[in-house]
Every structure is written in C-alpha cells, then in structure tokens.
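Shown below is the structure under consideration.
Removed: one protein chain of the complex. Kept in place: all other protein chains.
Here is chain A:
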Amino acid sequence: MPAHALKNPVAVVGMSCTRFGELWDKDVDDLLVEATLGAVGSVPGLELGDVDAFWLGTMTSGVSGLTLTRPMNIADRPVTRVENMCATGSEAFRNACYAVSSGAYDTVMAVGGEKLKDFGFSGLEMPSVPGDGTPANLSAPAMYSMIVPSYARRYGISEEQVKEAMTHIAWRNHANGALNPRAQFRKSVPKQVIARAPAIAGRLSVFDSSGVADGAAAAVIVRAEDARKYTDRPLYVHALALSAGAATGRNDDRYDYSDLPEVVNSSRVAYEQAGITDPATQISLAEVHDCFTPTELVLMEELGFSARGRAWEDVLAGRYDLGGALPVNPDGGLKSFGHPVGASGLRMLFEMWLQFRGEAGERQVANPGFGLVQNQGGSPGALVSAVSIVSDRAP
C-alpha cells in the first residue's frame, strides 16, 4: 500500500480532553463545547475564529458537521463529520492533518465526541442498514472473545494461560487509570477479583471490556514549520496510516480469529513513514485499542512489540506495564479511561500530548522517543485500524 510521509509535516499545538464517564449532567453539545474551547484555550493567543476548518468524529451522537457548528455557534467554516466505527477519532485527526499538510488551511481542529449513556443500556447500538436477518448477531465482547480459543490453539497454550495474560492487562490498565484524573474508572482492582468475575462472553468478564462512557477530545493542528509560533513543545506527527480490511474474515475459512491483519498493515505503513525499523525498541510508549483484553494481547504481536506467540509471556513479565520496557496504555486505555467512540482516538493522542510535554504526572514515561497510537473499529475479521506515530522531535 503506497502511503508516504507528509511532504509538509504537521504538528499538534493544542489539545484538550474532557473527563470520561457516566456524565448524566452533560449532553453531546456540552462535551463538544468543553473539548473544543479547551483545545483552543490551550494555545496562547489562539481564538476560535482563527481556526480555518474542522473535522468532527462521532459515530452515534449526531450527523453532519452541524453537530459541531450548532452548539459552538461557528458560522461559515468547512466542517466535516467523519465516521469509521471505533476508529472515528483517529479518522478526524488524520483527515485534519492532511488538510493542513496540503496547504489548503493554516490552522484546523479535529474534534471527537460521543454521548453513549443516554441510550439506556450498556454497550453500543450500532447504526444498521435493513437486511435479510441472516448474519449471526453477536455482541461485541462475543466477537472479540473468539480470539481466545483461536490464539490458545494456534500457539499450543491453554485458554487458562491466555486468561492469565488477559487478567494482567485488565489489572494493569485499571492500575494506570487509577493515576488518571480524567479516567472513568479510577480504581485498582486485584487480579483475584478480575479472574473470578462472571463471564459475559466466552472468557471475558466486564473487567476485560472497555468502559462505556461519555466524553470528548480535541486537537489544534498546524504546519510543523509554524508550530513553535504557538508552543515551545509541539507534538509532531511522524506517521498517519489507515487500513480498512475487506471485512471477509468472518466468511473466509482461511482466516484465523487471532489475526488482525489490518493492524499489521497499518503499522507497517506507519513505521515506514517514521523510519522505524524495530518497533519493539524504537517505540517508547503506546496507546492501543484495548476494547477487550484479548485485543490488547494480540495487538502486541500485530504491532511488532512481541514475537509471534510470545505476547502472553511478555505481558505477564510486565514488559508493557508503566515501569516496563514499553509502557502500553499508560492512561488506563479504553479499559479504565472509558470508550466514548468518536473521542477515543483523540483521547489516545491526548496522552501522547501530555507525555511528550512532561505533563503526565504520576504516569510520566521518562524521555520518550516515539509514541504510537493504534485505534481500531469493527471486530476480528472485519476491521479498520489507524496507526499514528508522534514525537516531540520534528520529522
């Protein structure tokens, strides 16, 4: 897949992220206003009227760019709503970056937000097209839980060993979230409690699943050459990649449910753009799409952080813990930060913003080189995966 590094690199010069959680007192307008004004306010001297164009990411909380212009009272600006399932936030960011890089605009914003807790039940109601009723209707945890027997069989380990690694991931992301004032769940949970929780799908319990949350996040993007006019610590974009699979895995007998080829493809493209040859040592920290714990487990291999069949051992050895060689989801991840769909990709980027500016507090990773954001939508066999690579060094 030909995808080149931006000829005119871009940088993030301002960001904000709301608190995520069950925000009964806020509607989607409140969330988008808070994130948008917060990002603008994080850039000294910038006014909302200085922003030339906006990309809004939301999956279920509104249609059209008017979902943003109406509450913000923005008139006469190009505002585009984008949607790519749970990778929506990264799509808003990616398209906004391209617009600045193209030279069409000087200053743009990517805004992502979702109001999930007004639906009246846990989980996501996916927008659906009328059909013939034949596809099996599996819940999201059920689709991702199918990774577990496939991975165990593929590498000759027991499902209990896979579960042990899953439990470690849930435990660690809860512990990281406990250090994060914006996270939905700010509580460490003992491994024994996680391991004993009743199943909701296969070997997954609620502790293996992302939090259903409301929230929003936003970024201000300018050309890299202009970045220092706005801040002395910009976050430079080194790679932007997206892979949309053919979505045939669930109908293709060659497909193994522990494979996420869209992640392999999108990360390969991103590494090439950033000049990364050994991600396991060159990436200092990663925010990845831990919608369910088995997802994060296989992502470690798909992203090249662990050797094939070895991620479960690396996870258990603490390699991806906050003090480990390659901290993953230092902000608590989807697991404990929560997953307001359209916001999540930008929330991951927000952790990079804090980390590279040295503002991550107790979660601070020392001297990061490259940071990786991986955000996906769909399910094993039918996935979109977005990968971005950022740094405080200009490309």
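Everything below uses one rule, namely that a contact is a pair of C-beta atoms (placed from the backbone, for glycine too) under 8 Å apart; a residue touches a chain by one contact, two chains touch by 3 or more; residues count from 1.
Following the convention adopted for this analysis, contacts and distances are computed from a predicted model.
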Omitted chain (choose from "ChsH2 rubredoxin-like zinc ribbon domain-containing protein", "Succinate dehydrogenase hydrophobic membrane anchor subunit", "Sarcosine oxidase subunit delta" or "ABC transporter ATP-binding protein") - UniProt protein name: "ChsH2 rubredoxin-like zinc ribbon domain-containing protein"
Chain not shown: contacting residue from A:150, A:210, A:243 or A:388: A:150
Touch with the omitted chain, as defined above, among A:50, A:160, A:252 or A:362: A:252
Absent-chain contact - pick from A:76, A:132, A:232 or A:278: A:132
Positions on chain A contacted by the hidden chain, ascending: 119-123, 125, 128, 130-139, 141-142, 145-146, 148-150, 153, 199-202, 246, 248, 250-253, 255, 257
